[in-house]
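Apart from one protein chain that is not included, each protein chain of the complex appears where it belongs.
We call the chains A and B, going by the order they appear; numbering starts again at 1 in every chain.
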Amino acid sequence: MFSKKFLDKLKEDKATWSKKAEKFKDKKSMPRFFTVSSVDIDDLYTPDSIKGADADDHFEKNINFPGEFPYTRGVHHTMYRSRLWTMRQFAGMGTPRQTNKRFHYILKQGGTGLSTAFDLPTLMGYDSDHSRSLGEVGKCGVAVDTLADMEIIFDGIELDKVSTSMTINSPASILLAMYLAVAEKQGIPFKKVRGTLQNDILKEYIAQKEFIYPPRPSIRLITDMMDYCTKHVPQWNTISISGYHIREAGATAVQELAFTLADGFQYIESAIEDGQDVDDFAPRLSYFFNAHSDFFEEICKYRAARRIVAKRMRYKYKAKDPKSWLCRFHTQTAGCSLTAQQPENNIIRVALQAMSGVLGGTQSLHTNSMDETLALPSEKAVTIALRTQQIIAYETGVTNTPDPLAGSYYIEALTDQMEAEAEKYFEEIESRGGVLQCIEEGFFQQEIARAAYRHQLELEKKDRIIVGVNDFVMENEEIDIPVLKIDPETEKEQVAFVKKIKAERDNGAVQETLAKLREVSKNDGNTFEALYECSKAYASVGEMCDVLREEWGEYVETAAAMKPC
Amino acid sequence: MDILNRFYNNEIRALSRIISYVENRSDGYRDLLAKLYKSVGKSLRIGITGPPGAGKSTLVNCLITEFLKLDKKVGVIAVDPTSPFTGGALLGDRVRINEFSGDNNVYFRSMATRGASGGLTTATNNVTVIYDAFGFDITLIETVGVGQVELDIIDNCDIVVVTIVPESGDAVQTMKAGLMEIANIFCVNKADRPGSGRIISELRQTMEHRKKDDDDWRIPVIPTEAVSAKNIDKLIAKILAYVDFVKTNGMFEIHRRKQIQKQIMNVLLYRFQRDFLESLRGNLQLENIINDIYNGKTNPYSVGDQLYNQFSKAD
Partner (left out) sequence: MTEQKIRVLLAKPGLDGHDRGIKVIAAAFRDAGMEVIYTGLRQTPDMIVNAAIQEDVDAVGVSILSGAHMTLFPAILDMMKEKGADDIILFGGGIIPDDDKEKLEKLGVAKVFTPGAPTEEAIEFIRKAVKAKNEKDKLV
C-alpha cells in the first residue's frame, strides 16, 4: 500500500514531529487517553502504524472492496446506496393481545420486520401460573404459555408477508415450533416462513445467564433445530450469535468480539460434528453486536469481525459458498452506557452509538430508548429512538458511500490490533480446552467481571468521565420524562388464560406428545420434531421444559463462574 | 429468652449468633463455649480438602444429600480466604446448596480465614463444638483449597477426604507428600475426564507402598463424578468403614485426645499472647526499640527478655 522508501522517510519525519510535540506533553485535556475498553491510544497514527502496509497485496488482502473477501469494508458491494439497514425495534410487553395490537400498528406504519421480546418466565421456561413467575409475567416482554398465545400474537398477520425475529434462547425451539404451528394453521408452507431466532445459548452461560439445561443437551436442541430448518424452513435464520449481552455484562470490545466469534465457531463445529455440511447452514447464521460509546473502537470491532469470520469460514471450516463467509450482523446501542441521571442525554449517546453501527456496516439496528435505566420504554421514548435512526439514514449523508472511514490510519491500525487481540483470545480458549470447558471453569465470566470492576474503579477515580454521573452533575435534579408502568392486572389475566387453556385442551394428546418428547430426549431422534407435536397439542412452554429438565437436569453455575473477580 | 435456651430449643438464629460471638471473640464467648462443652462428643467431623477446582463444593453437596438419606443432621463449615491486604473476603461456597434451603437438617456456614494460614479459620474447632452441641450428627468441613497442603484440617476432623481432579496432576505432584500425610480417603473427582485412569492407578500404587503393615488402614482411591453424584454411595461407605476401623483399633480415641491436647495449648497460647500484648499496650515504644536495634544499640533477644520480665512482674 505504501512504498518501503516512503515509510522509512516517514519514520524520520515522525521522530521530528514527536520532538516538537514533546513540549505539549505535560498539558493534558484528559487524565488518560484510552478507549472505553481501557486500550491506550498512541499519540498519533500515520501510515507506518498499519502493520505490513509496505506489502503490494496489503490492500487486497486486508481491506479490499466492499462485498469482496475478506469483507472488511462490508458484506455488500454497494452497502446503503442499494438498501438501508433494517430499523428493527425490539418490542413486546404484557399479554399476547397487547403485543398483537402493537404488531398491527407497526405493520400499518409500513414495517415488514417484527421483533419479539418475551417475558422472563417464558425465557426461563416457566408458565405464567408457576410460583417462580410471580411478579414477572408480561414485564420484560410478552408472556407465551401455549400455542393459544402465539395464535393471538399473530392473529390477522400473514406469516408469509412478514419476517419475525424472536429474542429467546433456552426455549427457542419451542417458540419456533409454535410459530410454525401458527403458519400451518394459516395454510402457509414452511418454505415461505422467514425470521430469526436468537437461540444463542453459549452467551447465556457466559453473560446473560438465562439458561435452563447444561451446555451439551442445550447444543443438541440447537443442532436438531438447525437440521430441521435446513430441510423444511430454508428461510429461517437459526441463530443470532450474540455479543451484545457479553458487552453489557462488562466485557471490553475485544472480549465481546473474541467471545462472540468463539461461540459462533463452537456452533459451527458442533453442526459439522453432527454431520451437517457447512454450506448448508452457515449462510443462515448471523451475529449481533453492541454499539458502545467509543466511536472508533466500535467501528473497528465490526470491521475486524467481518475479516475474522471470512477468513475462518473459508480457510478453517472450508466453506465454499461465499455466503457462508459473511458476518452479517444486527446491532443494538449499549443499554449499559445509558444513565439514570439527566436521561435526555441518552438520546445523544444513542445517536452517536447508532452512527458507529452504521459506519461499521450493520445490517439492522435497534436504538435504545432514553428512559431504559428508569423503566420499560414509554411510547414517546421509543419514537425518538426510531427517529434517531431515520435522521442518521436520511439527513447525515453517511450512507453515501460504503465504509467511508477505510484508509484512516487510526481505523486500519485499530482494526488490525483488535483482530490480533481476538486471535490471542482464540488461542487461549483453545489451550484451555475449548468454549465449553472455559464456561465451566468460569474463564469468560471472570474475564468479564474483572473488566466490569476495572471500569467501575476508573469511574470512581474519575479517570473516566460519564456526563451527569461523575461530573457535570445537576444537584436536586428532577426527572420529568414519562415513565411506563405495566398494569398489575396483566399478570392475573395471563394466569387465568393459561389455566383455562390447560383445562379445555385435549389433555390425553398433551400427555402423549410429552411422553414422546421424553423418549426422544433420552435417545437419538430429532427433539425439534417432538417439540412441534407437543406445541400443536397445546402443551405449555413450562410442561415441555419440565420434561427436558427432568431428563437433562438443570444447569447450575460453577463457583468459579460466579466469582465476582 | 436467654440465647442458650433458644439454642437448645433448636432455634437456628440462636445457633448462628453464637457462631458469630465465637468467631468474633465477643465478650463472654468463652463462657458460652464452656457451657456447650457439656453436651458434645457425638458429631462425626469429616474434612474435605484438595487443590483449587477439584470440585470440593460439589462433593460437599453430594455428601449432604447422601447423609440426609441416612437420616442424619448435617452441619457444614466452608472456608474461603481473607485478603491480607483489605481484610475482606468473598465467600462463595454456598452457591451449590440452594436445594437444601428450608431443610432444617442442613445448616451451612461460610467463614473467612481471618488471617489463619492452615486452610481453615481459627474458630473452626469451636464451631465444630457448637455444631456438636446443636445436635448435628455430621460436620463437614471444607478447606480453602488454594493449592497448598492445608494441615489444620487434621486438628479439626476425625477423617480427611482429599479430593483431586485429573487436571490437578501438576498440583498433586508438588503437594503429594503432604496430601499423602493427611488423607484417609482419596477421591478422584470428575473421573469421566481424560487422564483420570492414570492418576487413579498412580495414587493406588503410592498408597499401597505407604502402608506400614498389613493391619494399617488401606487408603482407598475412589473415582467419583460429583456432578452426577456417581459413586458417592461408595465414598460414604468408605467413610463409615474408616470410622469403624479406627474406632476398633483405638486410633479414633487417640486422635481425639491429641486434638484436645492441642486445643488446650491453643487456648493457653491465645490467652498468653493476648494478655501479653494487652500489657504492652500504651507503654511499648516500638519505634524507639526498632531504632535502637537498627542502630546496633541492642538486639531483639535482650528486648524480649526485658519485656517478658516486666510482664511477669506485673502479674
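By our rule, a residue touches a chain if its C-beta (ideal position, glycine included) is under 8 Å from a C-beta of that chain, and two chains touch if they have at least 3 such contacts.
Predicted model, so just to flag it, every value in this text is computed and none were measured.
Considering the full assembly, B:83 is the residue among B:39, B:83 or B:312 that touches the omitted chain. For the options A:39, A:486, A:501 or A:560, the residue in contact with the chain missing from this view is A:486. In the complete complex, the residue from B:40, B:91 or B:267 that touches the missing chain is B:91. Summary of contacts with the chain left out: across A:81, A:101 or A:132, the touching residue is A:132. The omitted chain makes contact with just one of the residues A:55, A:106 or A:140: A:140.
From the options A:55, A:188 or A:340, the residue with contact to the unseen chain in the full assembly is A:340.
Residue-level contact of subunit B with the missing chain is found at 3, 12-13, 16-17, 19-21, 23-28, 32, 82-83, 86-92, 94-95, 98, 101-102, 107-110, 112, 114, 274, 278. For subunit A, the residues in touch with the chain missing from this view are 120-121, 123-124, 126, 132-136, 139-140, 204, 208-211, 248-250, 336, 339-341, 372-376, 449, 452-453, 456, 459-460, 466, 469-470, 479, 483, 485-486, 557, 562, 564-565.
Assume only the chains that are shown with their structure count from here on.
Between the CA-based centres of subunit A and subunit B the separation comes to 46 Å, rounded to the whole angstrom. Those residues of subunit B whose C-beta lies close enough to touch subunit A in the complex are 53, 57, 90, 92-93, 95-96, 98. Within the complex, the subunit A residues that touch subunit B are 441, 556-557, 559-560, 562-564.
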